[in-house]
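With one protein chain removed, the remaining protein chains of the complex are shown where they sit.
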Amino acid sequence: MSWIENAWYVAAWDKEVDRAPLARTICGRPVVLYRKLDGGVVAMRDACPHRLLPLSMGMREGDSLRCLYHGLKLGPDGVAEEMPLKSDPVNRSVCAETFTVVEKYRFVWIWIGDKAAADPALIPDLWPCAATGWAFEGDYYPVRCDYRLLIDNLMDLTHETHVHVGSIGQPELLETPIDTRVEGDKVFVTRWMTGVDAPPFWRGALKKDGPVDRWQICEFLLPSAVIIDVGVAPVGAGASIERHDQGVRGFVIDVMTPENEGSTHYFWGMARNFATEDAGFGARFKTQQGGVFMEDVAVLEAQQRSIAANPHLKLRAYSIDEGGVRARQIIERKRREQVHAA
Amino acid sequence: MSWIENAWYVAAWDKEVDRAPLARTICGRPVVLYRKLDGGVVAMRDACPHRLLPLSMGMREGDSLRCLYHGLKLGPDGVAEEMPLKSDPVNRSVCAETFTVVEKYRFVWIWIGDKAAADPALIPDLWPCAATGWAFEGDYYPVRCDYRLLIDNLMDLTHETHVHVGSIGQPELLETPIDTRVEGDKVFVTRWMTGVDAPPFWRGALKKDGPVDRWQICEFLLPSAVIIDVGVAPVGAGASIERHDQGVRGFVIDVMTPENEGSTHYFWGMARNFATEDAGFGARFKTQQGGVFMEDVAVLEAQQRSIAANPHLKLRAYSIDEGGVRARQIIERKRREQVHAA
Partner (left out) sequence: MSWIENAWYVAAWDKEVDRAPLARTICGRPVVLYRKLDGGVVAMRDACPHRLLPLSMGMREGDSLRCLYHGLKLGPDGVAEEMPLKSDPVNRSVCAETFTVVEKYRFVWIWIGDKAAADPALIPDLWPCAATGWAFEGDYYPVRCDYRLLIDNLMDLTHETHVHVGSIGQPELLETPIDTRVEGDKVFVTRWMTGVDAPPFWRGALKKDGPVDRWQICEFLLPSAVIIDVGVAPVGAGASIERHDQGVRGFVIDVMTPENEGSTHYFWGMARNFATEDAGFGARFKTQQGGVFMEDVAVLEAQQRSIAANPHLKLRAYSIDEGGVRARQIIERKRREQVHAA
């Protein structure tokens, strides 16, 4: 497989998981998710150990899940609590595989690999999702492409100029040199534009005329997330790479979870320090961002099909691609380490 | 393949086959069926021996079939009677494969294996389809699952409690012990419930209040049929496993013909000894049963997909599954005998 097995992946937004079972395939594994009465999240292989019917077609009863087909009842630990025929003694060796889950940063994280290695400290640090004083919007999209094409896309924002010409693109993105650096398992791509016109989105957020400094700082985190620190500040307000809270600022959160080879669950969100009390802004932003992201989906899915249709061609990397290249190298190194260790 | 080759399979309800050619793939073989002027049924490989166009796109002429593409005309024995160019001499070595067919029990049966072994005495005994004094309704559904999943489903009716909770399910199905026994190539699963409430369907049939005895006796027959003797009788009317005509009774007939690996033609019918003159009952029953069966189709097709998505998991069998397990063992034993004999 193309992904790291021993890692935390986002299975769902926390708000997506409720009492009713939710089916989602994570890294090739069909999974069913639901909440217990105490709110805790259960994640199980979405196949009844009896006849493999997806458990997500069944019904939650208390903290347990009852299969729709013959009524086998499994506890939140995946172990049988009631056999189909009530007179049959419960066989506790009957069980569904369960997965370790943690709720953090508005997400439900799932560990699909070796359970003993499931250390919550390894959850990628998506702190802006939970920062106080910041408003947050987010959404979910399935995309029929390799998850790494999304990483490439997000670690190189020059594409905004062409793909998102009507919203967040601007020519200066192509004129400003970028700085790419690796720090441990992280990759940073920094673009600092001074004295530019703010594009429509940021002009509206800043509510002030005149030239601005604009920044985009992309940060890749294992196994497959990107945080982008974005914003604008009026020229002369003193914004610097080190400190840039003088204008309006956001953190775009992007998490890519492989569904199968060639398909991805994409979770995006944005934390912002402006219009924080404006629910209307949030709703409009979510809709607008949906439109922007549909432009990306069209590109990414066409790219995936084209890769398949041109098997002798390889992806090439130029200077703008260094962030994506470094991120893929880190994924690949980690993936191989784990395969060899196993 | 997963099926027995030397066996009779239902190709169609007799009423489905008429003068116009009918295309249906049976055990991986594309077949065209039509009736001759004397009403006899012809079954041929559905591919013109000339350029392989499906013969079912062609036209019946008398007892023969003319290919739509170039007009090659084949007799009911599959042998060429007229070449595309009228001046060409008829080449009688040009022929389509034909299949032996027999009409019995309201069905057209086809023998797909070694012709010499096609003994009509081997047709499974579906006598209730043709019993005098019994009314009959039946229908056809294509299902995208392995035919053996349907056998499992029918040999274990505990699933009615959960899957058909609104119609024929009732909790007593889970509380009553079942008896499973093998007699030669047949498997019987017997469930006898005494002093229970009749579920809605049977209450309506009996037209009488008060507790009933209810029975379900499933009988598996090679290569792939299940007859279910079902009904209710008032408590105290004297119904016993040996003799139970004291109330209302039906025979559910289920025939599963493999189309290809992973897809099945499902023919179901019901013979009943009540409301026999009530055409309205028959029509309502057919509609209602269609709804019940759609619940099964949703389950069976999801199960088939789940088996594919969880390749390392195996179907497991509990006490309720013994009927299906035994039926599969008989199929598998017969299949291997034939493969080794061939």
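Chains here go by letter, A and B, matching the order in which they are written, and residues are numbered from 1 within each.
Throughout what follows, a contact is a pair of C-beta atoms (placed from the backbone, for glycine too) under 8 Å apart; a residue touches a chain by one contact, two chains touch by 3 or more.
Fair warning: this is a prediction, and the values are worked out from it, not measured in the lab.
Colleague: Given the contact definition stated above, which residue among B:P21, B:P49 or B:P223 touches the chain not shown here?
Modeller: Missing-chain contact among the listed residues: B:P49.
Colleague: Using the touch definition from the top, which of A:N6, A:T98, A:T158 or A:Q289 touches the missing chain?
Modeller: That would be A:T158, which touches the missing chain.
Colleague: Take the complete complex as the reference. Which residues in chain B touch the chain that isn't displayed?
Modeller: For chain B, the residues touching the absent chain are 25, 30, 45-47, 49-54, 57, 66-71, 83-88, 91, 94.
Colleague: Determine and list the chain A residues touching the chain excluded from the picture.
Modeller: 152, 156, 158-159, 161-163, 174-175, 177-178, 298-299, 302-303, 306-307, 309-310, 313, 315-316, 318-321
Just so it is clear, only the chains that are shown with their structure count from here on.
Colleague: From the mean C-alpha coordinate of chain A to that of chain B, what's the distance rounded to whole Å?
Modeller: Taking the mean C-alpha position of each chain, the two centres sit 48 Å apart.
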